[in-house]
Every structure is written in C-alpha cells, then in structure tokens.
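Excluded from the complex is one protein chain; the other protein chains are retained at their positions.
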Amino acid sequence: MTEHLPVLIIAVPLLAAFVLPIVRILGVIPRDIFVFSVFIAVNVMLMSLIPDICIYNKTLHYVLGAASPSTLTPEGLAFPIRIVLKIDGFSLLMAVFSAIVGLVGFLYSHKFVPEDGRKNYYVILLLLMLVGMIGLEFTNDLFNFFVFLEILSISCAALVAFRTNQKHPPYAGYKYLLVSSLATSFFLLGVGLCYAQYGSFNMDYINRMLNHSLLDRVALVFMIIPLAMKAGAVPMHMWVADTYSEAPAPVTAMLVTASQASLYGVFRLSFTLFGNSTANISINYHTLGWIIIILGVLSMFIGVTMALVQHDVKRLMAFHSVSQTGYMLLGVGVGIAVYAGHDGGAAFHQYGKLAMTGGIFHIINNSMYKGLLFLTAGVMVRRFGTANLDRMIGMAHRDVFTTIAFIVGALAIAGIPPFSGFASKLIIFESVYHFNPFLSVIAMFVSVLTLASFLKVFYGAFLGPERKDLLVDNNPLPHGMTAGMGIMCLFILIMGIAPEAVIKYLIDPAIAGLVKIL
Amino acid sequence: MTDFFLYVTVVLLVFFGLSAVLFKRNLIKIVIALNILEAGVNLFFIVLAYRPEGTAPIFTLAPELEKLRMVLPTPQALILTNIVIGFATTALMLVFAVFIYRNNGTLDIRNLKGVEDHD
Amino acid sequence: MDFLNRFIAQNTGILWYPSLLLGILIILVIVLTVWGRLFFRRDYNKNSPQVKPFNSGNLEEIDYNIASSNLFWGFRKALESYYAVMISSHSGDLNDYLKWLAISIAICFLLIAGGLL
Amino acid sequence: MKLASFLSLVLITGFLFVAINKLHPVGAPLGNPDVLKDRSSAATDIINVNTMDDYYLRNSQTETGSNNVVSSIVFDYRGFDTLGEATVLFLVVTSISMLLSLLYKREDVDDYEFRKPNEFPGDVSRIISYGSYLLYPLIITFGVYLVIHGHLSPGGGFQGGAVMASGTALLLVSALITRHVHRTRRIFSFFESLGLTIFISMGFAGIGTTFLYNFLANGSSTLFGRAIPFGPNPGFLNSGGVLPVLSFAIGVEVFFGLSIILVTLFHVARHRKDME
Partner (left out) sequence: MISSVLFIILSAVIILTAMLSLYFRDLLASIVSYAVMSLVLTVVYFHLDAPDVAIAEAGIGAALTISIFVLTIKLTRRREE
C-alpha cells in the first residue's frame, strides 16, 4: 500500500470533503471527530514519507491510471501520456508544513468559529484548501498544477469572505478571487504556449526538450510573474494587506501557507521547468536571478516600512508576511543568479547553495511563526472586539499563555537566537554578503525594523494597566486555541534549538530535489 | 492560413479583457471582462488544436481509416475543464458582488475604499 | 561537525552550539534574578506611593498611556514624502493593484524575452 | 500612471502575438520542430505516433474502449484533472450556499407564503408557464442522452449536466417550482455529494493497480467491458469501461450542483423582490 501513498494523501481528504455533507446529519461531535482524524491521517501519511525521501534521497513517482504506479512512459515512447505525481525533497517539505498548519488551523477554529449552520461548509472549505496546497506541491503536470492552484484560490477566497455580514470581508474576498483568477488565466496562457511547442504537459519532459526559443521565455514570464503576484512579491502585493486583515484568524494562518504554495510554484518552475545548468542557456539565468532578487529586496523594505505605521494589528502582520516573502525571494534569488554562472558553478557551491538553504529554511520558519502571530492576533481581536491597536491595552494580565506565544512569535520573526528565525536569517545574511554586501545590509536593517514594529504591538496590546471597560469578552480561552498556539510554539522552539538537524534532514534533500547538483 | 485571423481574435480578446479589468469601474463589468479574457484563452487552445483538413476526434461513423485525419484532442479536453472553472469563478465573484452591494450600497471601485488606512 | 557549525566555525571562529548558548542564557537569567531579588533597591515595597508615576504636579489620576500607534512618530514624520506615496498606492483601488501586474509582466518581457539584458 | 498601464498592456499583447506567430507555421504539426521535420501531412495521420496527441488518437480505442477520444482523455488519461474540476464545482457550490445561507434564514422562508404560478400578477404569463411544461422533459432527455452517450458521441458528464441545469433555470424563470424551491436545496446537495462519492470511489476501486485505473475496459466481462476494434465503428453502448460510470457521476454532480446555485440565487432574488 505504501507506493500508493502519494495519491492517498490527496484522495483521502478529498473523499472526506465529498462525504461531509452526508456525515453532518450525524451531528456536530461525530463530524468534528471525523474531520480531526482525517487531518491527523494526512499528517501521519506525510511524516511516513519523510524517511525514504529525505534520508535516502529517493524521488517518488506515481502515474495515475497506468498499469503500474511507476511506468512513467508507455513502452517505446519518449514522453509520458498520463498525469504524474512527483514527490521530491522540496515538495514533501512544503507539504508537511502545510499539513501541520492545516491541523493547527482546524484545532484553533474548533471553538473560534461559532457553531451556526455555516460551520459544516467552513470545515469542507478548510479540507479542500489543504487538498489544494498538497496537490499543488505534488503534481509534475502543468495543467494539473493549474487546477490545484484554482482549487486553492477559490477555497481561500470563500474563507476570506466568511463573515459576510460585516462591511469589508466580501470586498476582500472579491479582491482575492479577482487577483487569483487573473493570475491563473495568465498561467494557463503560459501552459498553452509550452504545450504548443512541446506537445506535453509534463515538467520533466518539457525540461528535457527545452530549446530556449523566444516562445519559451514568453511562456516563462507568463507563468512566473503571476505566481509571484499570488505569493505577494512587491509591486503586486497590495491585495495581501486588505485580504489578510479581513479573514478570520485561523484562515489567515493558512493563507500564509497558501501564498507560500505559489512561492513553491515560482521556485519549482524556475528550477525544474526552465532550469538546466549544463546546456548553454539562452535564458539568461543571471537576469532571472536578479529579477527575483530585486522583487525580494523591494518586498522586504516596503513591507516593513508600511507595517511600521499601521494601526490595525492584522494589517501590520499582513505587511510583515510581505516582507518575510522578500527574505525567501532574496535567498533563493541569489541561488538562481549564481546557479548557472560561467565559472562552472564554483560560486554556486561556495555561497549560492547556502543562500538557497537559507531561503527555503525561511519558508518553513515563516509558515510557523507567521501562523502563530496571526493566531495571537485572533485572540486580541476576540478580546477587544476591534483590531485597532489604540483601543487595546493590558492583555498580559489575563492571557498569560497568549503573551508567551506572542513573545515567542515576535522574537522568532525578528531573528533572535533561541528561536528558529535566527538560523535562517543568519544563513541568508552570510551568503548574500558574499554575493553583494549592500543586499545583506538592507536585510539586516529590515530585520531591525521588524523587531521595532512587533515591539509596538507588544507595547500597545499586552503592556499597560488592566482596563475592564475596553474589554469585549473575558471568558477563558477555549482549549482548541491554546492547543493550536502551543503546537506552533513547540515547532518554533524545536527548529530554533536544533537548526543543523532540520537543515541536514529536511532542507538539503529539498535543495537536491530542486537543483540538479553539478 | 485559415486560422491566422482566429489568432488575431485571441490576442484582441485578451487585450480587451485585460484593459477592461484595469480601467473599468463597476465590479460586475470587471467580472464580464474576466470572462472575455477566459474566452480568449479558451479560443487560443482550440485554435492551437485545429488542423485544416482534420475531422473531429470521434470515431463513431467517421470516414474510413486511410483518409482519416483528426484534430488534436488534448486541448479540447482541457478547455472543457477550463470553461467550468471560469463559470465557477464567475458565480462566486457575482455572489461576492451581491454582498458588497448589500453591505456598502455601491458597486463602484472609487467609492469602495475597503480599507481605512489610517496612519 | 554538522553543516551550520562548520560554516560558522570557518568564518567567525567561535564554536556555536545553539543548545549550549541556550543553557548559558538560562543560567545567566537565573543568576541575575536571584542576585536582583537579594541586592537591588531593598527599600522598595509594592503598595506604597512609590508605585504611582510621578505626575509632576497634577495630582488627580490621569490616563498617561501613550497610544501605541504614534510610538514611531519620528520615523513617520522623517519619511513623510515616502509614506505619502506609499499610503496613496495602498488605497484599496483594485485597478491600481492590478495595473502593477501588467507593468511587471511588460518589464519582465523586455528584460527576459526582449533580450534587453 | 494610466499611460504606463496602457503601454504595458500593448506590450503584453504585442509579445503574445509575436510568440503565437513564432509558435509553429500555422496549421503545421505540433511538438519540437526539429523532431518532426519530415512530417508532410499537417494533420496527425493516426498511424505513426510522434507526440502525445498521436498516442491518444492511436490507442484510445484499444485502451479505454471509447470512440470519443476527448471523453477518453477527460475521464481516463487525465482523469485526475476531472476529479480536480469536480472539486472546483463542489467547492463553489459549498461556498455559495455558505455565503448565501445568511440571507436564506429558515424563519423568513416559512412565513413567506407561496403563490400558485398563475396568480403571479404580471410576472409570468400563462403561455410561458405551460410552454415550459412541454419544453422541460425534452431538455432533460437531451441532457440524459448526452451523459449516457458520453463515450460515443460528442458530450459527456459536464455538457449533459449543464444542459439539465439549464432545464432547472427554465423552471425557475417560468416560476413553476417556486412552491417547493426551499425544500429542494437539501435533496440537491445530498445527490451532489452522492455523485462525487461515486466518482472518487470508482477512483479508489482501481487502487489495486493505480488510482483511477480503468479496470472495466476492454474485455472485462462486466457491464461496460466490450472490446472495440481500432478505426471507425458504429459505436457500442456497453464499451466505455469506467467512462460511462464516471460520466454519469459527473453528470449527476454538475446537474445538482448548478441547480443548487440557481435555486439559492433565485430564492434570494425572489425573496428580496417581495420585500420591496
């Protein structure tokens, strides 16, 4: 049964989502137990894949509907004809952490979302968002990537607009869906151009047959820039702030991982589809690397400077996720820029590979501490009824656990040693310094501003005297919310204490999967 | 040369769809523009698959095997999926437009700030 | 010597074990608190007027808490022109958001496909 | 700033047009140009196999047992896309019923007394409501025909379901079923998830070899197992293997899903009109 695991990870939550409208007749408790067991099953299945992919560096292929799961191409043909799921280090890494954030999101929203008639639909959409993320990271087929990108976008848009009776959430949902469907239409145009030239949708086959004509470069741009928009790179990042601040807190925590799934798409396309370092490349890899670096640096700076002046705590954290995306783009952009340098990859081995390690490690850290911060923001909004920082004061007196969770998240995002943000930021600073010292200086300055803005939130919401009049609801936190935040703190601490183990067992196989080592 | 004009149609549809999304003010008009963009992308795939002297890829009652030429089937299979996805996105965006009108009373982008960016 | 340490050791010359650092940090914190508890300001007691902030003259109870939003008002005022541009471009107008997608795609076309670079 | 966005629009369409022209000589065969240098005939003659499409045209009848190559691709070769597609539709139906359930509150539905069709003051004339009595069965039979003959003639689950859903739209417009419209939603959502579970359980049924494997096709003695020869043939109903079952499941799901969207939106619109 184990060679069927790749498709089971996608099909089991899908079956659960389809059956849920019928299961809900049994009542609320059986439904919650059913969905919780599905989330746990997905996590367990993904964790069981870690040994043979990350330690023995295998890549799993699964051909859907063929006579046997691993017959990639039928006899005597050079091209695959069915949809192939390919799991290598990078996709498994992203899928594992998406599943963890999914589980935490479901735990958190157990009591956070009121139990009216809409909770069944909310849970279905949560499951399908998880399916969209994991499916996106497992397929090796371009059109299947488009379909899962569409599933992810629609479920995120519907969940963003969950509170339709308030003034702004429907407009935020509209913005998210407009941005996503425009991006997916452009992506489909790029897929059409690729298919027209090579007759197949399989990324590995197209990569083998690539001859870098003008058409491929047009297809490259049509595919990568819309995905960078969905990931929140700067010039196209403005929808991030409006959308994250209107969504309920657990949904925002999963939205961060959803935009990281499209960031995975950017890196997967620029490496597996368009990247072969050996051939004489007419796609100037240096240009592509520099474009991603500029996007990254702009994201970092504009994200954090805009965050510093915000009054709304969720908008502040949304701008921070834009600036953290900038770090990842910077890290991996440096890797791309030196990936196919004419010096035979010496620069790549010296610091390019390290920059990519830092970038990808930062993706994982960001999904952890950014999710935690949004969950604490959910507690703040629930306590004070408003997200405006000026009307929050003295929360530390009551919710000691939330305060500790916020401190862990804020120090991790600023990159303070014992927490996981420090390891990945240190690697990014060191390796980018070799590439271009000025970029590293900007990265450090932005890191300082990050700490400054979270100090502002800590001072505003947690410190100060205990004022009963500002308080909206004072009953203790339900266990689901504390359990969710606890899991996130646990992961941040573990990855902070032992970063070398995480790098050796999780990040290096991911780099091996992405980059065909020279 | 028969389908050169259809490629021109594809490019024009994409151009009009995109320019309307960027310049039009009404939310429902933007949804129509998005549908026009999707129609352009669908037409691109089908014109890609067209072969002048081919027939439809269906073997029931098709001409005999020697003279049988067929059009490419894969883009048509994908466009089936893309039409339904386009419809699904349109339906959801229109429901959002209904709620925007219900809560804010207007459908025009200029009056719908949607964000009190007080600084 | 695992990966990160080999890297750090080469450049900065100090051995860097996070678990070790954490241990030292905890010990330091414990020592400091115990020392502080014993020897710092012995004459402090909790519920005396010492706790009240010195309101320099006006005696009635005022709400002295500075609103958190103008914590960095200096930074905000210094970059006034930068923030004017930034706030106006984040104004929630959908057409302004999406025109940046068109502009970025056009620039990338010129850079990558147009062969400028 | 308007000029910059307009200029970039012109640039995007210009590059797209240049790329399309560089695509391949219009009407020429597909695939890597230097691989297919010697291709004389523009269209894919069904004998030698150079690209994926040639393979589909050459082998779809023997492997999936269906005459309609497009349906064999939609339901067998790329069945995972169709599963994703059915998820997208299910997703939109759930989110629309989630969002609109606020306007669809139980209590204001019950006290909302229904009127018989012919009492509507000037809403719908007698001709339309009785005309739709005649038209509705025809639409439903045409939809069912499309679903059942999906693997023989052009059509399939999506098109058949959409045609039947336009039948529901006709009923809504001609105000025939307003009397029971709010009770239908629960039944429709049950059938929709039933269709979807049939589809995905057919996928799981093939898990012995691989997910979505066509275990009924070509020679298996079951209902749809008849093996069909390569080349044009008059089309046999029990030949598609898994295809007719999947097409039926998708037809059920699309029909009931789209009917839920139409019924919910119509009910909210009708309810609001009466409030004014």
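Here are a few things to note about the model shown:
For reference, chains read A, B, C and D in written order, and residue numbers begin at 1 within each chain.
Heads up, the rule we're going with is that a contact is a pair of C-beta atoms (placed from the backbone, for glycine too) under 8 Å apart; a residue touches a chain by one contact, two chains touch by 3 or more.
Model, not experiment: these values are computed from the prediction.
Of the chains on view, those touched by the hidden chain across the whole complex are B, D.
Screening D:Gly65, D:Gly79 or D:Gly155 for touch with the missing chain picks out D:Gly155. Screening D:Met52, D:Val70 or D:Leu212 against the full complex identifies D:Val70 as the residue touching the chain left out.
Where chain B meets the missing chain, the touching residues are 1-3, 5-6, 8-9, 12-13, 16-17, 20, 24-26, 28-29, 31-33, 35-36, 39, 42-43, 46-47, 49-52, 54-58, 71, 76-77, 79-80, 83-84, 86-87, 90-91, 94-95, 97-98, 101-102, 106-108. Residues of chain D that touch the chain left out of the display are 68, 70-71, 146, 154-156, 158-159, 162-163, 165-166, 169, 173, 258, 261-262, 265-266, 268-269, 272-273.
Just so we're on the same page, only the chains that are shown with their structure count from here on.
Between the CA-based centres of chain B and chain D the separation comes to 16 Å, rounded to the whole angstrom. Each chain gets one centre point, the mean of its Cα atoms, and the points for chain B and chain C are 45 Å apart. Centre-to-centre separation of chain A and chain C, using mean CA positions: 23 Å. Across the assembly, chain C contributes 76, 83, 87, 90, 92, 94, 96, 98-99, 102-103, 105, 109, 113 as residues in contact with two or more other chains. Residue numbers of chain A whose C-beta contacts span two or more other chains: 143, 147, 150, 154, 157-158, 161, 164-165, 170, 175, 178, 182, 189, 196, 214, 218, 241-242, 309, 311. In the complex of the two chains, the chain C residues touching chain D come out as 96, 99, 102-103, 105-107, 109-110, 113-114.
Listed in rising order, the residues of chain B touching chain A in the complex are 14, 21, 27, 30, 34, 37-38, 41, 44-45, 48, 74-75, 78, 81-82, 85, 88-89, 92-93, 96-97, 99-100, 103-104, 112, 114-115, 117-119.
Chain B makes touch with chain D in their complex at residues 1-4, 7-8, 10-12, 14-15, 18-19, 22-23, 44, 48, 50-54, 56-65, 68-74, 76-78, 80-81, 83-85, 88-89, 91-92, 95-96, 98-99, 102.
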